[in-house]
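In this view, the complex is presented without one of its protein chains, the others remaining in place.
And then chain A:
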């Protein structure tokens, strides 16, 4: 996983609530066995017209937002399906940071696993950042993870919260399986205890 430390990039505003993961990547594109290559289908229904050509009105089809790496939306971003194809599609498009007043739980988790930083900020602040995101070639925000601030084009710094463990994984670009395997002893102890306490718990074997 790529590290996330600081990011200074074009921000795009998608002023909608409840942007679901079907909207981020429709189910018919989930038939891949790879993590990459989904960027061209990110926001497919909004991005392309029925004849397959680009919708010129959609923000990510316009300059400078074709190169956006930060996305600002309203509440409950990523609701619906647990598909990690949603953050994969965003990442493949080039998005490294998503900012919203609230996120659906599974999508929020999935972002971290892919080096995308999801930031929760109040609705009023998201409105201000959306304003910044509409400043054409000046639509740049800077995200400083070590200091936990978003820096607006006017220099104002907006602080945000993040769990210490998740911050550490992002800053170092660490795979959390490796981290958990450091606790192998605890897992083995738990399994022994469980085997005794719940001897009725069946395992699954097919003939």
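We take it that contacts are C-beta pairs under 8 Å (C-beta built on N, C-alpha and C of every residue); 3 or more make two chains touch, one makes a residue touch a chain; residues count from 1.
The working rule: contacts and distances are computed from a predicted model.
Student: One chain of this complex is missing from the view, so tell me which of "ABC transporter", "3-isopropylmalate dehydratase large subunit", "Peptidoglycan-associated lipoprotein" or "Carbon-monoxide dehydrogenase medium subunit" is its UniProt name.
Tutor: When "ABC transporter", "3-isopropylmalate dehydratase large subunit", "Peptidoglycan-associated lipoprotein" or "Carbon-monoxide dehydrogenase medium subunit" are compared with UniProt, the left-out chain turns out to be "3-isopropylmalate dehydratase large subunit".
Student: Given the contact definition stated above, which residue among A:55, A:114, A:134 or A:148 touches the chain not shown here?
Tutor: Checking the options A:55, A:114, A:134 or A:148, the one contacting the hidden chain is A:114.
Student: Please identify which residue in A:51, A:124 or A:163 touches the non-displayed chain.
Tutor: Among A:51, A:124 or A:163, only A:163 touches the chain that is not shown.
Student: For chain A, which residues touch the unseen chain?
Tutor: On the chain A side, contact with the omitted chain comes from 15-18, 20, 22-23, 26-28, 30-35, 45, 50, 74-76, 79-84, 87, 102-106, 109-110, 113-114, 163-165, 176-177, 180-181, 183, 186-187, 190-191, 194, 198-206.
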